[in-house]
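Our next item is chain A:
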Amino acid sequence: MQMPVALSAYATDVDKSYYIIYWLSVVLFIGIIGAATYFCLAYKRKAGVRAEPTGHNNILELSWTVAPVFILAYLFWIGWKGYVDMSIVPPNAIEVRGRAFQWGWDFEYPNGAHTPDLKAPVGKPVKLILSSNDVLHAFFIPQLRIKRDTVPGMYVSLWFEADKEGDADIFCAEYCGGKGEGTAAIGHWAMISKVHILSVADYDKFILEGGGAKPGESVPDWGKRLYVEKNCAGCHSLDGAVGAGPSWKGIFGRTGVMTAGPDIVADENYIRESILEPQAHIVKGFGPVMPSFKGILQDKEIDAIISFMKTLK
Partner candidate 1 sequence: MNAHAEHPDDGKVRPHIAPALFYWGIFGALIFLTVTTVAVSYVDFGAANTVIAVLVATVKAVLVATFFMHLAHDSLFNSIILCMAFVFLGVFVGLTYEDTSTRNQLDDANGAMIYVRTGEIAPAAFPHKMIVAPHAAEHKAAEGGHH
Partner candidate 2 sequence: MSSPSGAAAHDSHDSHAHEHPSYVAHHFDTAQQQFDAAKLGMWVFIATEILMFGGLFVAYGLMKAKEPEVFIAGHHYLNKVMGAANTIVLLFSSLTAALAVRSSQLGKRNETSAWLVITIFCACIFLVVKYFEYSHKIEEGLLPGRYFGHPFFDMSAAPGFHEALPSRANMFFGLYFLMTGLHGLHVVIGMAILGWVLMRNMRGDFSPEYFTAVEIGALYWHLVDLVWIYLFPLLYLIG
């Protein structure tokens, strides 16, 4: 029962509590089961031998009622102390907003940039302000030993300070449903993202450049980058292959057949609607699985995606 690699001092702290309980349990378990095994072997039933009448031993009884109280109080104490450390955010922490939605993450940085995976500098406290657009989710990074439910209608916060550079997984750890069939299915289990712990220099660079087209990047190229970063690529191909959603090949200006209602020409308005309210018109042959990107994609970004789409002939 090894804990995963620890990426922060706080994680090491949790591991300390974990292993204290672990070894305590091992000792207790071996003591109890060892004794039971020994008794089973030593006092196996023999013909003509009776069990000895049960006596009393008040000291024994009292001690195994009272001694655990101290052990347990100690366990409570280490758990609570560690928890307080996690709950009180250092005042100088960098503030990042995290929004959960069915089924993905969106992180917003002080400069207004949005990413679906989290970027954080090494050695600096980062405070995440979490919220949810729809149902309960939970933000979970095993390697940092942090977890917090994102509750719709409420802000909660969480902080960490990684002490090593590297990547780690972000899981959704509160059940949030799922939809779709076959390979197109998406849901709670697929709400996996990454946290990239960057060097302070890299992080500063990201913050300077983020939040729009990078210097020297054309608008369609920015759209293409968003296509990857916002995980449109998870469902939409560029080469005509059908995935969870229709391919974007030749999408702009084509006439789409809808499940209900008249056919629609894919113009700017329709595409904008498809992104913000995907369930309003469903393309025939697909399920209503596309999440809304309302509040996640800015207007500028949608424009960039559309200009990228125009290049996909």
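On how the list was made: all candidates are chains of the complex that A comes from, given by their letters.
The criterion applied here is as follows: a contact is a pair of C-beta atoms (placed from the backbone, for glycine too) under 8 Å apart; a residue touches a chain by one contact, two chains touch by 3 or more; residues count from 1.
The structure presented is a predicted model; accordingly, all values stated were derived computationally and were not measured.
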Complex partner of chain A (touching, any copy) among 1 or 2: 1
Contact footprint of candidate 1 on chain A as seen in their complex: 84, 87-89, 91, 93, 99, 127, 129-134, 152-157, 295
